[in-house]
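The full complex has more chains than appear here; those shown keep their coordinates.
All chains are identified by letter, namely A, B, C and D, in their written order; residue positions are counted from 1 within each chain.
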Amino acid sequence: MSLHNPTRNTATAAQAPQAPAPVPPAKPVPWRPLAAVLAVAVIAVASFWSVEITWSRLLGLPADIVRYLWLMFSNPNWDKLGEALAQTWRSVQMAWVGTVLGLLISFPLSFLAARGFAPAPVRGLLRMAFALIRAVPEIVIAIIILSVTGLTPLTGALALAVNSIGTLGKWGYESIEGVDPGPLEAVRAAGGSTSQVIRWGVWPSAMPEFASFWLYRFEINVRASAVLGLIGVGGVGDMLTSYTQYREWSTVGVLILVVIAVTMGIDAVSGAIRRRLTDGGKPQ
Amino acid sequence: MAPATTAVPPAPPGTPFAIRMREVTVRYPNGVVALDRISLDIEAGEMVSVVGLSGSGKSSLIRTINALVPVTSGELEVGGHRIDGARGRELRAVRGQIGMIFQGFNLAKRTTVLNNVLVGRLSHAPWWRTMLGAYTAADRRLAFEALDRVEILPKAYQRAADLSGGQAQRVAIARALTQEPRLVLADEPVASLDPPTAHAVMGDLRRINQDLGITVLTNLHLLDLARRYGTRLIGLRAGRIVYDGDAASADDAVFEEIYGRSIGAQDVLEK
Amino acid sequence: MTDLQIPAKPRGRWKPYAATLVIVAITAVTLSPQWGIAFGFDAISRNWQNGVGKILEMLSPDFSFFPRTVAPLLETLQMAVIATLVGSLLGLPLSMWAARPTNPNSVTRTLVRTALNIVRSVPDLLYAAVLVAMVGVGALPGILALVMFNLGTIVKLVSESIEANDTGLLEAGSAAGGTRAQINRALALPEVAPAFINQTLYVFELNVRASTVLGLVGAGGLGLLIDAVRTFYRYDQLSLIILEILILVLLLDKFSDVIRRRLV
Amino acid sequence: AGNADAGPAADPTELTLALVPSQDQGGLVDTAKPLTDMLTEALGMPVHGVVSKDYQAAVEAMGAGQAQIGFLPSLQLWQASDRYGASVVLQTERDGNITYPAQFMTNNPDKYCEDSPVERDGKLYCNGADALSGPAGLDSIKKIEGAKVAMLGPGSPAGYIYPMLALKNAGINTDTGIEAVPVTANDAAVLAVHNGDAEVGFSFWDARDIVMKDTPEVGKDVVVFAMSQEIPNDGVALTNDLSAELQEKIGTALAEYSATEEGAAALTEIYSITKLAPADPDSLDVVADAATKLGLQ
């Protein structure tokens, strides 16, 4: 046994001269990915080529950004802070109720829409419903609901709830289908029924993902109140659009600060919850 | 041989399960034939080891017995219940009495060891209790006893993710024991365990076989373990049974037949 | 075996219950008439026919309107394609920068995350309104607004999925002496590909739906047309437009389903 | 909530007022409080106010009986009465006018101005548009043929309906004869002309004021060269499920409020309204006519 072999340098140095090169298998041509990339490239080129844009406008953009940031933040109109906070609270209320209602409804539905938990027709129907909700503009949903509950924040909450069902349902069945099949099989093998499989096979591993996109949807709903603000149910989004339209930049600055603070707060909470659920909240 | 369905009355409560396979073929959707016309009788109370190359169909055999993989053709009976074609409540009732130990443990990592073990009570406890996780004191006691039997009781309230490999393996065994099974199916339960731990686990399996009379079917990589702990040895190769006999008397020639001509040859790695 | 040394239940098991309680309390407050949105079923039970009537009105699309929708639809798609492409290509490296496994440096990671949180928190409506003042009306401000919006979404979703995935394989890169960028390119990229492609498709769908906002900046497209038909209460025409968007959404769903099953 | 089974002629026990601020004015409206406070006192029943920026939402709310009083722009006034039988009771007066013109603006005065632009309050006008009332300079709009035109959505009287009607009357095919640059707010129309995205823009008179707050040079760069016909101001509509007495009571209360000094001050301060005058139903015919002529078919 040669522990030290000073004549050997590396694997190739000694082997390359005499040993014939190994014959690798023919490199397969990845037709499908190539076709996909090609299709995307063609569509992209066509879009860029056909769109009418004066790209030179981008040159002035940095200076403009600085100018508008100055307009917004050099002298913020703190008088409006109270109202901004009140309207934000209203947005948060609508968003919260919308999210809670949305998740209560979408949660069971997303299981029925996931492969392996319900018959195919039910699955197809539910996926179609989720897609339909996502296809209808928010404001149209809001107007339908408005004819039932009037120009109240309840309308806003219900509109957000309906909207949330579309996205939460989709995210839900996607992450259920992505769950590690092992534990699920173990529950099945122990004689568990479908609901028990969900409770003890799917829920423990899908929980962090569900929690994270529920919170993300809450964040979206807080921002989506901008559109609902238009119909008159209030919220900080309404203020933002109005003050922007009338170019009251110093107020817009205050509103942006409030919105950023709220979003970052939600993000921080959601990050903490996600860490707790995924790794038991161990110190990093 | 005539179908045994009507001949054998369903096993009375508490008696171990026997397994009868008649010309069972399992073909996966992608065309791979994992089991090729297997006929096999395992008596109640036997302790059987199954060996074979990677890809020879060991896992498929165990998973078929538990109906996790559907039978393509042939007849399969466990404890007097027809398994091929069984569905719904009946299948769940049979499965509830078969303890399964998975190759990859299949623990729910983000919940406690105890909750994982209590999965073994699902088919026995009332539905609402399993949903709320509010098991009876008796069920919990069964779970604690199983944990104690595999010497991991102190970890009961830890998250399954925080376990070492050997500990996770033992929790999977405890889960199977908590079912009060009449048949234990163990898929390579000691892979990646160090020798003392491996012997401890195999000893546990032998104990439940000998003390409680439960039928045990174990897939194994390690021949010495198969020889030492099994009373009967089954060798699989490419989905067929190439050896079936006494474990202790299986010699090197037998193993060479099961595993192929020579160690390191290229053909032993391919399907 | 009768004398089990059952370990004491760990402390801190009250925490989930406390959290549930907090959630229920917040929900109660937001539902209440005094402090919240005055949730009640009486209006719904009284007036639900109104809503059903509106929906029924929408159930008969006016297919003769189709030719009028083609140009706006193409315009919307055009902007959505460009914005998605730019947003996702910028978003991919930023996602790796914002995720713990692919960027262990907590300073730069926090920096990127904070910046993107701010980007994400500004409503798209506001981007549109400000950008139209900066670069004029047309497709450009619309696309820019969408790109900002896409960046925020993609980076959040993709970086979270990087963190949720198994990251042991990145160690193989470190052990082979690779730099962070090399490791991310050679090992992390193929692993995030499915998540990234899926979120890109999702963002594309968002962009099509955001056409209402694009209309606001004069970028035309479906948003403007929707406004126009709404102004004249043409629910039949509106439902045709919705039908077109629905087909698009279903197609994207299908794509992402195929990709999920092929790549994951 | 109203007590539905108190009798067929029963009026609701509380009212909702939907205020859609006219986009065609320079100020920001975010509250209906003075109006609702006054009405609550005058009618002896609670009146809630909602500021809605979506035309359709307000009209549909009235149609579904979710709002009884609507402060609506002219097109929506007509639609509310046409679709849901609401009665138009009052029209607003601004600076003594119950009408206002739309303006045609350009960044290319050499092409559109017959005379040299004159300055008023820091903004340029030509073709007699400095008279500040319509119609004026409409002869020059023929030259718009073939140009890029920034216009609002078809719901906007000053940003779309009236200028387009004028173009039609001038013999221009509004579908093919001009290149539309769609915008959805008046300030965006001004900016589009200022930035050169469009040669001509439509807006209410004078939307340049909004933009001048952060882009002062807009008054010089963008020249108003024509004014459309006068457009009816927004007004007040009441749903037909209110009893005649109640309708009467509401109308009177609002009219009287605007006649008091303090009421007039509040209305001017918040909505730039100087008076609420009895409605002239004929003035809405023009809107109806324009809307049907231009409506999407």
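We take it that contacts are C-beta pairs under 8 Å (C-beta built on N, C-alpha and C of every residue); 3 or more make two chains touch, one makes a residue touch a chain.
In this text the structure is predicted, and so the values were computed from the model without any measurement.
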{"item": "Protein chain stoichiometry for the whole structure, using the labels that appear", "value": "A x1, B x2, C x1, D x1"}
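Simple rule for what comes next: only the chains that are shown with their structure count from here on.
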{"item": "Between A-C and C-D, the pair with more C-beta contacts", "value": "A-C"}
{"item": "Rounded Å distance between subunit A and subunit C, as computed from the means of their C-alpha atoms", "value": "4"}
{"item": "Inter-chain centre distance, subunit B versus subunit D - centres from mean C-alpha coordinates, in Å", "value": "78"}
{"item": "Whole-Å separation of chain centres (CA-atom averages), subunit A against subunit B", "value": "41"}
{"item": "Junction residues of subunit D - those touching two or more other chains", "value": "56, 60, 64, 66, 185, 214"}
{"item": "Numbers and ranges of subunit C residues touching at least 2 other chains", "value": "43, 47, 50, 54, 133, 135-136, 138, 230"}
{"item": "Arrangement of touching chains [line / ring / star / complete / other]", "value": "other"}
{"item": "All touching chain pairs, where touch follows the definition stated at the start", "value": "A-B, A-C, A-D, B-C, C-D"}
{"item": "Subunit D to subunit C touching residues, read off their complex", "value": "1, 4, 55-56, 60, 64-66, 75, 79, 83, 150, 153-155, 181-185, 188, 191-192, 195-198, 214-215, 291, 295-296"}
{"item": "Subunit C-facing residues of subunit B, complex", "value": "141, 144-145, 148-149, 153-157"}
{"item": "Complex contacts: residues of subunit A adjacent to subunit D", "value": "71, 139, 142-143, 146-151, 229-233, 238-239, 241-243, 245-249"}
